[in-house]
Each structure stands twice: as C-alpha cells, then as structure tokens.
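Every protein chain except one is present and positioned as in the full complex.
To keep things simple, chains are lettered A, B and C as they appear, and every chain counts its residues starting from 1.
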Amino acid sequence: MVAETPVNTDWKIEDGVVVENGVVGPENGDIGRVVIEAPGVVAAARPGHFVMLRTWEGEPFLPRAMAPLSYDVASGRMEIFYRIKGPGTRAIARTHPGEIARVTGPLGRPVVEDFEGRRVALVGRGVGITPLLPLAEHIVAKGGEVRAYLSARTRDYVFGHDRFAALGPVRVRVDDEDGDEALVTDALARECEGYRVDAVYGCGSWRLTRAAEALGVSHGFPSYVFLESKMGCGVGYCKGCPARLRNGDGYKLVCVEGPVFPTREVELSDPVHGPPE
Amino acid sequence: MVAETPVNTDWKIEDGVVVENGVVGPENGDIGRVVIEAPGVVAAARPGHFVMLRTWEGEPFLPRAMAPLSYDVASGRMEIFYRIKGPGTRAIARTHPGEIARVTGPLGRPVVEDFEGRRVALVGRGVGITPLLPLAEHIVAKGGEVRAYLSARTRDYVFGHDRFAALGPVRVRVDDEDGDEALVTDALARECEGYRVDAVYGCGSWRLTRAAEALGVSHGFPSYVFLESKMGCGVGYCKGCPARLRNGDGYKLVCVEGPVFPTREVELSDPVHGPPE
Amino acid sequence: MKAELATDVGPLRLKNPVMPASGTYDWFGRDPEQVSADSFGAVVTKSVTLRPQAGNPPIRVAETPSGMLNAIGIPSVGIEEFLEEVLPQYHALDPPVIVSVQAYSPRECESMLARLSEQPRVDAVELNLSCPNLAHGTITAQSARLSAEMVAAARGATRLPIVAKLSPNVTDIAEIARAVEEVGADALCLINTVKGMAVDVETRQALLGNRSGGLSGPAIKPIALSMVWECYQEVDIPIVGVGGIATAEDALQFLLAGARAVQVGTATFREPRSLARIIAGIEEHLAQDGLHSVGELVGWCHKGRLTVGS
Partner (left out) sequence: MKAELATDVGPLRLKNPVMPASGTYDWFGRDPEQVSADSFGAVVTKSVTLRPQAGNPPIRVAETPSGMLNAIGIPSVGIEEFLEEVLPQYHALDPPVIVSVQAYSPRECESMLARLSEQPRVDAVELNLSCPNLAHGTITAQSARLSAEMVAAARGATRLPIVAKLSPNVTDIAEIARAVEEVGADALCLINTVKGMAVDVETRQALLGNRSGGLSGPAIKPIALSMVWECYQEVDIPIVGVGGIATAEDALQFLLAGARAVQVGTATFREPRSLARIIAGIEEHLAQDGLHSVGELVGWCHKGRLTVGS
C-alpha cells in the first residue's frame, strides 16, 4: 500500500486575498464564485490539483477542499465555484473582497500525461465541471483535442462554458430546459460513432461518469474520474478521504493518491450517504 | 436564600445595530468604545443595570456582560467601553458599524433609592468608571449632588470625564502623570473633612473601593460596590457569578442579586485569580 | 397537516419533546416576555438537596472551545424551603414539573422523595446521580451498584416517574443504564456534564474555584449522541437526550439516535430563546419531511440505512 509514485509534498500555505466573491445565477441561489489572489499556489498548479481553502477564523475547524475552474499565472488569481451547503461554504460566502483566504496547495497528483494528438472527452456536472477546464487547457496546449459534455441544473451553472467553447466543441444539457432524464453523455455516445475518442474524464456525477465509462468500455478507450471527498487535511496526514477500490480491495486516499483515478480502479458510487459537500 | 425582592425578569433580547466602534486613546491600546442602537433595552435601562452583549456568530460561546457609560433614550443608543482582553472582547473590537449586536437587558437590580438632598461620592477606575455615569445623572435628576473620583492608567481612559464634570466636581488621578501610588480616594478623604457625604459607590478597583469603604466607616456613611464578574448567562439561570459574602456566609449572585451591593455584605477582594475580564 | 409534537417519556406525557436541562433555566415566578416556560415540553427545576448548601466558591464558570465548564456546586435552599417557597410558584405553570433531586445517600434520597410525593405539583423526579457521594468517596453514577441502590431507594419511596440522570465518565454507560432500569427507573437522562478542567496560564493555576468542573455545550454533543445510541440498544426504558443541543437539527439527531425527548442546557445561556426556537424547528422539520409525529423519528438510526439515490 506504499505509494508507488512519491506523495506530493510540494505544496505551500499561502495567505491569499479575496478579490471577488458573490452568488452566481439567481440571488438566492446556492452557488458561489470566489476569486482569490494567491500567486505562489497559482504558479505551481497543474490540471488535477486541488486546494484546501479557509476564509474564516474559528469555526468550522477544518478547511474545505476546492478544485478551481481556472488559474491565471499573470494575475496570480484562481477562480473557484462552490456549492453553499454547510458552515464552511456559508463562511466562504460571507467573505468580502480584501479579506484573507488561507490557501494550501496545490494538492493531489496532477494529470501529467502527454496529450499530443490525443482526443479527449470531458464530462462534468455542476461544480464538478470546474476541475475539467484546467485539464482542457492543458490538453490543447499539449497538442490534443477536447470535447466538453457539460451538465447542470440551469444554464447559470454551466461554469466556464465560453472558455470550454474556445477550446473545442461543447455539448450542454441543463435540467430546467432539457429535463433531468436527458444525459449529456447521450451526445457523447452518438459522437463516438463517427469520431475517435482516446480518453474520457468525468467529474461531478456518478451517473454521467458511469455512462462515460460504459462508452469507453464499448469503444475501447480508457476513462478517468475526478473524485470529490470530504477531507480532514487534504495533505495525506489524516487518511480521512478513502476511495473504495473495486472488488473490495481496500481504499486509496483521494487527497494524495488522487483526486484523478482510472475508473477501473475505484467504485463509481456514492460513499454511503449521498454526495459529499 | 430565596431572593427577598423579585428577580428582574423584565429584560428583553434585542438585535441592536453597531453605530460606532473603535479603539480609544492610542491606536494599539486595549480599550474599545462601541455605540449600539437598541432602543428597547435603552428605554428600560436604569442606573445599576448591565447588559449581555454578543456581536459575533460562533465562538466564543457565551455573550459578555457590559455596563454602559450612557443610555440615550432619544437616539435609542448606548455607549460601552470595553477592555480588549479575551476572545469575546476581541470579537467586539472586530465588529463594524451596521453589524448586528445582540443585546440582552437591562439586567440586574437597578439603584432605585431617592436621592433628594443627598450627597453622593462616586469612585471609579478604568472601565469600572462607566456604570457610575448613569447613576450620577440619576442622582442629580433626583435632586442630589455628586462628586466623582476617577482613576485610570492614562487620561484617555477617564471615560465620560466631561459628562461627570457637568454634574458636579470631578477629581482625577491617572497613573502615567500622578504615579500609581496616588489614590484618588485621598482627595475624597480630604474633602470628607469639610463636606458631608451621604453615600459612596465604588467600581473597578478593589483597592479604591476598600479605601472608600474605610472613609464611610470613619465618617459614618454607607458604601456600595458595583461588582463585575465573569458570567455565564447574566439572567440568573446558571448561578455562575457568585459574590462571596462576608464572614464566609455563602454567596449572592452578581447578576440577579447585584451588581450593586452594600460593601458590608460582600468581600472586597479578588475572586481567586485576579480581576475578571 | 400539523405534525404531532407530543411524546411520552414512560408514564410522562409531554406536549413536545423539549425541556430545559436542570440548572440551566429558572422559574422566578414569571418569565421575560420572550421566554415562556409554558411553551416547554416540561420544566425541570435546579437540583434540590436535603439540607441547604451554598455552592462552590468562585470562579464557577469558564468558557472552553464550543462549550463551558461549570463548577457551580448545586447551591440549594434545602428540601423544606424548596417545598415551602419555591415549588408553590410552579403551580402557575402549565407543563409537567420535573424536580431534580441531588441526594448524597439512598437514605437522603428516600426522605426527599417521600416529601416530594406528597406534593400535588410534582410530575416526575430526575435523580442527579453524578455528584460525589460523600459516604462512599465516589460518584454514584460511576458505579452500577451505587446507582442501583440510589434508584431503588427512590423507587421504594415514590410512585412518581423517576428519571435517572447518568454520568458520561464511565467505562460502560450501558452497564449503569441496565442497573438502574432493573431497579425501576422509568427513564434515563443522558448525559450529565463531562469532567474537565481549565488552566489559567497567567496565574499558573486551575481556573475554577473547585479546580475541575463539568464540560457542557456543543463540544460534548458527539459524546452524548454516542451514549444515547448505545443505551437505546441496551435498555427498554425511554431516554431523554442532553448534551450540547443548541439547534433543532441537534435535537433531531438525538431523536434519531433514540431519545424520546431532549433537554437544552448551555445553549440557553447564549440565547435564552433556544427552547422555543428548537420546538419550532422540530415542528417545521416534521412538516417538511411529511412526518406525522415526533415518535416516528425516535431511534430511526437503528433501523438501518435508507437507500440513497445517485
């Protein structure tokens, strides 16, 4: 069970500054967007990385794991979308520009493959869309092609839509227009017929990731999943974020062995109690 | 041990608003001044009353007992000076105008004697000066005379000086000009020789209150003390704020049986561990 | 449809499952306008002792992370003055009155309960078993035998419902729970405060006058929940859950873990309207979830998992 590639210890703790913060979409909505200036972490971030974020003193005790939509090295800023659900994300929502955001990162294992000439499908839903954008940019920068399949409750929550569109074709399904029975992976299924796909990455929906995996199996391409998990520390100390391995073969830690796993390795279902925050 | 006069249950809980807040005196000083608009509590307050104040969510868990310097019925505002010492007072210091201040009050037993024709000396030190001003105003309004004997570390901390001066003679001793050996009660001692004093009230210093009591004994006037205490609830539920009675005769509760006691009833010394916050 | 908030704690019928913890609310003959004991499921008096006692010297309370320590020491006017001066004031109140009793021996317990049984306005007694037992030099609630002796003495002296309040400072709470159930306790109250201490770095001494004290508040909620859960599986008598409840959600967690009613303590010190808010919150939650009564939730945790969709 000793990690075969070294655990990421190249993270830093940085007192970033909140630059923008507010609710996305309808005013009483439950999705926030915060922009944080933390140049040290931003400069080191690669696709697949995440950060631990704390914008409050006192309670709650633990920081929150977040996967930014984008990192801008020039401005030193990262952009994070978060679902306002518990005391931590409510505290983030209350934060004002100019206030300090303690950021620990970049954390986890980045996606470092060479994408030259490779065609990659990205399947995301809700805030699970966000870690796919840095990957999309990386793939294109490395000479690959991307197609994004994005799903959300409403059009407001298709985060980074235009930026995905600048990188390749985008298919979108939103519940309130298309119904929540419609799967954005149906579009991927159709397109797989006439287009070679070399890999798919899913995030934010077990159902969509399972559908993507099934397409990979039938068309012969590998599939990967970005896992989300409640975390204690994010850095490998607490062992609190296990991903169940397939066939009951124990666990891997999302924080230091993930967050990206080949779908053949991990169970694609909810860890006991519904989606983590 | 059942209270002989009814316990004050005429308090209310009011969401007041912070109107002003800042440090008094030098910028790095440890004394804050906050003005809170809470018209319901202000309208009901009498001399001797105090309030429980909480301007924060989350930690620390308990509100803080505060004795305002003044209540202004017209504006519905109260003015509180506080020593920034622990997590509660640090949280108050961080509060901005416009934010909510939860006020429970007025609490405790007010001073309701008739002061017609009576000459009262008031002896206070530091933030312990503040509960004496509402009393001074009350005495003068009721046809009595007041003389204030005020002591502080520096002149900045002689709270309400001008307002005391508008009501009667004021004697001041500040450590950094007069030395901390000088007692403001020495002035009271001298003046007692040529001036009839009918009562003295002390607050904020065991030493000064004991000196005032001694003068009362030798000149034949009663002395009273405003006690401060760490409190759980402030309203009589928790029994957490005992004042030691003289001769080991048990305790009275500062919150519902005080905060003002005749000095002959209670021990005038520190409850075990130094001055309460 | 309005959900049914009423709940039975053994022979005791409550109009809702929320009451103050002993020593954290006091009836002074009337309430402030915003706090009405008439809305409580029951009222619980502060503990009364046989003879008057003054309580502990200062400092009696200390704040801790998400909680507080107290070393109040049960100031009490003694049972006789309690019956004459204090209890009659409770006639004005609507909810059942639960008198908390602190006895230092089974004999004291017997004699206090005999006196209380004669009173028209006592609906149940809560036995505080957590204070040091002077006779044995140990704490009653830390011994199954001593706890059983105390409850048996109470049972022999009264037909009033007996609620046994247990201490969390034990190796095996279920052992104590079974012991008091066996000798006739009608209900358990879980848990009393957890032993704790605060040190003042300035004076380099224990902060509390009594050196150690009892920890309460949200900090201990996980401990209390665990003990309610465990005892629910081990005994048949109903459980009143207490320990760190500050919100309706907290109260619901205790109901789900197996409590039939809850007590709210330290939260009242922070916010005197806590009980009213928790009662309203429970009602709202039941309505939202389409439940007919509080009773449906009690012990749900033990039924096994719901299937959760993807």
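By definition in this document, a residue touches a chain if its C-beta (ideal position, glycine included) is under 8 Å from a C-beta of that chain, and two chains touch if they have at least 3 such contacts.
As the structure is a computational prediction, the values presented were derived from the model and not from experiment.
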| item | value |
| --- | --- |
| Residue of C:I220, C:V264 or C:V294 touching the missing chain in the full complex | C:I220 |
| Residue of C:G67, C:P106 or C:G265 in touch with the missing chain, whole complex considered | C:G67 |
| Identified contact with the non-displayed chain, of C:A3, C:L252, C:I279 or C:V294 | C:L252 |
| Full-complex contact with the absent chain, from B:D30, B:E59 or B:D175 | B:E59 |
| Hidden partner chain, residues of subunit C it touches | 64-67, 69, 142, 169-172, 194-199, 201, 203-206, 211-213, 215, 217-223, 225-226, 229, 244, 249, 252-254, 256-257, 285, 297, 300-301, 305-306, 308 |
| Missing-chain contacts mapped onto subunit A | 1-3, 6-7, 9-13, 54, 59-63, 87, 104, 229-233, 235-242, 244, 250-251, 271-274, 276 |
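The definition used in the following text is that only the chains that are shown with their structure count from here on.
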| item | value |
| --- | --- |
| Furthest chain, CA centroid comparison against subunit B | A |
| Separation of subunit A from subunit C, taking each centre as the mean of its C-alpha atoms, in whole Å | 46 |
| Where subunit A and subunit B are represented by their mean Cα positions, the distance between them in whole Å | 56 |
| Subunit C residues counted as touching two or more neighbouring chains | 66 |
| Shared-contact residues (touching 2 or more other chains) in subunit B | 59 |
